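Complex shown without one protein chain; remaining protein chains in place.
To keep things simple, chains are lettered A and B as they appear, and every chain counts its residues starting from 1.
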Amino acid sequence: MSDTRQKVIQKKLPREVYSALKNVVGEQWIHESRSVVETYSKLSIEGGSFVKKHEKDPHVLPACVVLPASTDDVQAIVKICNRYHVPFIPFTNGQVFCNPTTQDPTLIIHFSRMNRIIKIDTQNMSATLEPYVDYAQLQAEAMKRGLWNGGTPLATTVCKLASQFAFAGLWQTDLKYGLLNRNIISVKMVLPDGEILSTGSRCIPRAGDFWEYGPGPDLMGLQRSGLGTNGIVTEITVKLHAWVGDDALPEIPGGRPSLKHVHDAKYDSPPEPLKNHKLLWVEFKDLDTQLKAMREIAHSGVGIGLNATGVYSAFYCSQTQEMTVQRCKEHFFPDWNCYVILANTTSDQQIAYEEEVIRQIIAEVGGTFLSETHKPEVLKALQPWNYDCIRHSTGYRMNRKFYANAWLPVGPLEEAKTTSREWKKALDLFGEIDITDRGGADDTPFVYALQRGHFCLFETDNYPDPVLPEEIKKAQAYGIYGAAVVTKYDLGPQLMAFVNVEPFTTMFPEAGPNAHLFMRKIRQVFDPNSVAAPGRQVFTEQEWQQFPAEIKAAVNAMRELNGMPRVE
Amino acid sequence: MSITSDLAGIVGPHSVLDDEQRLERYAADQSFVSPRRPDFVVFAETIAQVQALVRYANTTRVPVVPFSSGLNLHGAAIPKEGGIVLDLSRMNSIIEINTANRHCVIEPGVTAAQLQDALAAHELRAMLPLGIHPNRSVLTSYLERDPAAAAASFEYGNELIMDTELVLPTGELFRTGLWSAGVKPGSPMGPVRAMLNRLWTGAQGTLGIMTKMNIKVEYLPRLRKVCMLQFDSFPEAMEPLRMIQRKEIGFECLLLNNFNLAALLCRDWSVPESFPAAMVPSQHFEQLRKGLPEWMMVVCLNSGPRLAEEKIAYEHAALQDICSAAQLQLYDNAQLENALLDEMLRPWGLLKKFCYRGAVHDVAFKTTLRRFPEFQRAVMELITAYRYPLQDVGISILPLERGRAFHCCADFHCNPARLQEVENVKQLWHAVSERLIDEGAFFDRPYGAWADMVYSRAGTYTQKLKDIKRALDPNNILNPGHLCF
Partner (left out) sequence: MTYYEPKPHKKFFEKTLEDYRDSIWGCARCNWCQNHWAWNVKSAEYSEICPAFHEFRIFPYAGMGKMHIARALLEGDFDYEDAPEVVKFLYTCTTCGACELNCQRLQDKEPLQVNETLRARLVKDGIGPMPEHRNLLKSVKNYDNPWMQPRTQRDRWARKIKIKNIEKEPAETLFFVGCTVAFDNTQWHVAQNTATILLGAGVDLGMLGTKEVCCGSPVARIGDRDTFFDLAQRNIDMLNKTGAKEIVTFCPGCFKALSHDYAEVPDVPRLQAAVYHSSQYFDRLITEGKLTFSRPVNKRVTWHDPCHMGRHCGIYDEPRRVLEAIPGINLVEMERIKDQSWCCGGGGGARTAFMDFAQKTAAKRIGEAKKTGAEAIVTSCPFCEQNIGDALNAMNDEMEIFDLTDIMIKAMYSREV
C-alpha cells in the first residue's frame, strides 16, 4: 500500500473540451471538482475499484462528470469526445463497469436527469423509458394500468432498465418472463461515433415502437451486454405483461422500521402474499432431490417463478448482521429448497390448479412444504419474499458487507451440482473469507430456473471486508478461478464479467471460439475512434500487448490450476 | 485447376453439380425475385467442408449462397450474383433430443415433419411456424423468424433458438449461447453477449452459414382443445382478441379469413411438393368459402403434462367468461376443429392454398392491433384499383406475445402460366408493399423488392448493417445482392 496520507488528484480535461461540453449542458450540469469525481470513482461490486482506492491509484478518478438531459445532449457530448479523442463512460448508479478504462482523462456521462417514463402504451403493453428510470418506478406506473414489467431484479430502485440492457437483468420470475433479454422491444442509442441508432420497428418512420427484431439481421442483440462500449441507450422500450395484483403494493407495517435506537418490533411484521399471488416453499433432503423436483415443476408448465436460495435468505430476511450470521451458523433456513411463485393470470382457479400440480410432484419426488405445521417460524421469517418476488426491496441487504465476486454460470439444471462442487474446491483452495461464503457449498447455490426451466442460472458469492484489501484480492482470485472453471466445464457465465470483459475476452479464446477476434471487428464498426470505455469489452491487439503482465500471469495461473494451457 | 475440380477437392466429385439442367432448379422459386442460375451447386456434409468452401470462396471471390430446403418461397436463396449454391440438405441429422431440459439440436437439412415425428416419440413437440412446409428446414425457418403458430404465447412461441453453431463469412467456426463456452449446447445465454444469435436471424445467409441450432421443444400436451369464434369483420374481433390475450388464454391463437380457412379444409387439395404448385380447381373450396364466416378466431388450449382436464377446464371457463361478457358464442364445427387441432402441431395444411392458382405472393408485415384496420383499408383500395378479386385474398393474422404485436399476411394468388395475371398481381403486390411500408407497416424480414423499400427508410440501421457486413464479410461472398448488401 502507498503512503496512507498521500493525496490522489485527478487529471482534468483540456479546457477547450470542458468548455465545449459546458456549452452543451450549461454550467450547472458539468462538474470537475475533486469531491464530485470522488463520488463517481468507487464502485459497488467491483473489487478492482476498491483495491485501487486502497492503492491510491488516481486512474479510478474520472476527469469530469456531465449530466445530459436529452438524446440530443448525449449526441453532442459523444461527438465532442470523438472530436477530441476523450474516452467516456456511461454511468447510472456505479454498480459495475463504470470506472475509467484508460489512463487518459475520462468523462463520466451521468444520466440522473434523464429519468422520465416517456410513454406507457397500455393497449400494446409496452413502456418507453429514459436511462435513469428504475424498476420500482416502472412497476408503480404500470401496475396502476393493470400491467407490470414481468419481473424484479434484486434491487428495484438501484437497477435501471437501460443500464441492465448493457449488463445483467436477472429476475425472480424468469421462469415465465425470461430475463430482461426477453423483454426489450427496442433501444434508441447514441453510438460511440455520435450516430443515433434505433432498433426494431421504431427504426422505420411511422411504424411505431412495438416489434423487437430487424429489419433483417437484428442489431439489438448485438448491442445487448455491450457494457457501454457499443453505445449509450437513451431510450429503452420494454414489454409489459398482464398484472393481476392490486394497483399498488399494499402498505404494510413490515419493512418500516424506524431508526435503530427507536426500533419498534411492530415494524418487523412481514407481508402477506399479494392478491392473486402465492409463494410455496419446499424443503428437500439433499441437492439431488431438490433438482429433481425443480425439473419436474419446470416441465409441468406451472408458476411464474421457480428458484432456490440458501444462504441468501439469511441476508434478505434478517434484520441485523448478527442475526444473519447466527442464522447462517444454525442453518436456520432449509439448505435444500425451492420456492415457486404462482399467479392467477388466466383464472381465479389457476393457483389452486398449479398448487395441486406441485403437491403431486412433491409427493412423488419427496419434499416437505414449509407450513403452519412444518417449520412455521421459518416460513414466517421468509415472508419478505412475498413482496420481494415481485418488487425486490431487500436485495442489497446482502451481507451488509461488500459483494466483490460472484460466480453466475448458466446451464442446464444439473449444472447446479458442478457449481456447488467447484465452489467447494475454491473454498478449499483459497480459504473462506466469511461464513456466508459457504453459501452454495453447504447449501444450495442460488438457482434460477429460466424460461420454463430450459436452462438455469446459479449463483455463489464472496463477501470480503472492504477495509481489508487482502480479502478483496482473495475474492478476485475466486473470480478469475471461476472464469477458468466455467470454461473447463462448458458453463456459460452470462452476467459475470467473463468473455464480455477484458482481460477474460482475450484470455479465454476457447469461448466463441476466438470471440475476441469477432468482437474486435464489431468494436471497430461502432467505435472507430476508441472513445467508448475503450478496452473494457475487448482489447485491440495493441491494448493487449500493453496490458500488465502480472494480471496476465494471474489469469494464466488460474487456467493452469484448471488444466488449461497458458495464453500469451 | 478449374473451380469444379477445386470444389470437388473440398466436398468430393459427387457433391458438385454444374450441369445446367440441375442448376436450373436452384435458379428461381415462386417469388418475384428475378431468377439467376448458380454456376455450381455443392453439397456439404460436414462443418469442415463448409469452412473449407467458404475459405475457398474468399480466395477466389466467388459468391456462396447457403441453401437448405429451398422452401423459403421469397427468393432468399436465389443466387443474385451467381456463384456457388451451398446445399446443406444432406446435413439432416437430429443430433440430440434432450428430454431432461427440453431442447433439441438440429442440422440445416432437418425438416419440419421429420422433427415433429422424431420428437413425438419422446412425448415432445417443436413449436413450428404457421404455414411451414413439411419438407422445409426447421433451422432456416427459425433463423428467418417465421412466426410460430404458438406465437401468441409469450413463453412458448417465441425466442425458440437457444444455441447456434455457424461458419463466419471468412470461414471461422463460431458458436453462440452456452455452446460458445465449449462443446455443449444448453442455453441461449453464454459467455459472449446475451443475444448475439439474433444478428444472424433474418439475415438470409448473408452473415454466416448456420450448421447447427439448438432449439427449445416442449412436452406434448396430453389434452388439447380448439375453440373458435366467428366474426363478420375484423374490427369486431379486436376487443375479444385483446381480452383473450390479456388473460393469456390458450397456447396457439390465429385469425384466418374464409379463403384461408376454406383452403385448409378443402378435401380436393393437398400440400404441394414443389412451388409454384399445380392448380387444382375445386368446387368444394368454393362451397366452403361461401359457407364459412368472414373471419374465424382460433384459440387452442393445451394442457400440461399433469392434471390435464383441470387445466383445460379452467382455461375454457375463462374463455367462456369473456364470450359471455362480449355476447359471443363459441363456433361449433367438429370437422373444422379436428383440422385445426392437427394444424397446430403440423401447421402446413394452410399451404394447400397454393392449389388455388399455383402461386401465392404474400405481403407479410407486423403491426399493432389498432392499426390493422387502416392497413386493411389501404390494401382494399389498391385491390379495387388493380381489379383483383376481393374474395381471392387470403388473410392470416397471428397475435404475437399476447397481442403486443401482430403478424399479418395477405396473399395474392395467380396462375404462373398466365403472364398477364402474373403481371397484374406483381404490380398489385408492389403497390401494396410500397403503400404499406410507407404508411408504417413493419416488414421485419425484407425479402426481394421489400429490401430497398425498407432499408431506404431505416437510416443508421442500414448503415450499420452495411458496416458490419463489411467487417465480417470483407469480400462480400455470402449471398450478395440481398438485403442492403
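To be clear about the criterion, a residue touches a chain if its C-beta (ideal position, glycine included) is under 8 Å from a C-beta of that chain, and two chains touch if they have at least 3 such contacts.
What you see is a predicted model; the values in this text were computed from it and never measured.
Though it is not drawn, the left-out chain touches A in the full complex.
Touch with the chain omitted from the figure is made, among A:L147, A:L249 or A:L427, by A:L249. Within the full complex, the residue among A:L107, A:A136 or A:L287 touching the omitted chain is A:A136. Within the complete assembly, A:Y387 is the residue of A:Y387, A:Y448 or A:W544 that touches the hidden chain. Between the chain not shown and the residues A:S19, A:T39 or A:Q542, the one that touches is A:T39. Listed for chain A, the residues touching the missing chain in the whole complex are 4-9, 29, 31, 33-36, 38-45, 50, 53, 56, 65, 67, 93-95, 110, 112-113, 115, 117, 133-141, 144, 155-158, 248-249, 251-252, 255-264, 271, 320-322, 325, 387, 391-394, 396-398, 400-403, 433-434, 465-467, 471.
The rule is short, and it goes like this: only the chains that are shown with their structure count from here on.
One inter-chain figure worth recording: chain A and chain B are separated by 35 Å, centre to centre, where each centre is the mean of the chain's CA atoms. Against chain A, the residues of chain B that register as touching in their complex are 98, 100-103, 145, 154-156, 158-159, 162, 168, 172-175, 177-178, 180-184, 186-204, 206-207, 216, 218-219, 242, 246-249, 304-307, 310-311, 313-315, 317-318, 366-371, 400-405, 437-446, 451, 454-455, 457-461, 463-465, 467-468, 471-472, 483-484. On the side of chain A, the complex with chain B involves touching residues 123-126, 176-179, 181-182, 185, 191, 195-201, 203-208, 210-211, 213-222, 224-226, 239, 241-242, 295, 299-302, 345-347, 349-350, 353, 356-357, 360-361, 410-414, 450-455, 457, 486-487, 489-494, 498-500, 508, 510-515, 517-519, 521-522, 524-526.
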